[in-house]
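Every protein chain of the complex appears in place save one, which is left out.
The block that comes next holds chain A.
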Amino acid sequence: MAEHRLKPLCPLGGTSPARASIGPVTLTEVVDVALASVSARLGRTAEVAASAAAAGIPLPGPGRFEARAPFAAFWLSPESWMVEAPFATHEDSRAALLPVFGDAASITEQTDAWVRIDVTGEGLPALFERLCNVDLATAPEGAATRTILEHMGVYVVKRGAAQVSVIGARSSAAALWHALETAAHSVF
């Protein structure tokens, strides 16, 4: 990629990612991951699965997230996934995936459509029960779902017992951060 003269901003408006610790949890704005949606074209699911397997891209089932370096993915809708890859190496995420899937899938760059806030630490179920209708306590690692959080549509991805990503619309990043921060103060 050519060196251009424009300087990026993080979704929360800073030149570096935001971070805050409240009680046992830490909120971190994650900006080093590129995103692209991959949707199998009609009748080409098997090709997509084969191409993904060959390239090491996981395509998990409904309600699931799976990581397999350098790619990770979570399920969006039937035959549709959000694929994650390191931003440093895959900034032009669609261009990076086109060679893998060819015309068997529709691929759309999604990196800047979202803000990802990782919530890490102990006691996450106690926090999330004040935020959204996700039963984090019983959700297995790798659970990924779409839900509503303070009127905002978000994806909640349980990457581990102590790491959950909340992925929401970039334009309302500040409102989402505020909701998480307020709830954390309320709980802890």
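Going forward, contacts are C-beta pairs under 8 Å (C-beta built on N, C-alpha and C of every residue); 3 or more make two chains touch, one makes a residue touch a chain; residues count from 1.
Note that contacts and distances are computed from a predicted model.
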Exercise. Hey, which one's the missing chain according to UniProt: "Sarcosine oxidase subunit alpha family protein", "PH regulation protein F", "Amino acid ABC transporter permease" or "Peptide/nickel transport system ATP-binding protein"?
Worked result: "Sarcosine oxidase subunit alpha family protein"
Seminar exercise, completed: Answer key for A:Val30, A:Ala49, A:Ala67 or A:Ala113 versus the chain not shown reads A:Ala113
For this session: Since one chain isn't shown, list which residues of chain A touch it in the complete complex.
Result: 1-11, 13, 37, 39, 41-43, 80, 92, 103, 106-114, 129-135, 137-138, 150-152, 169-176, 178-179, 182-183, 185-186
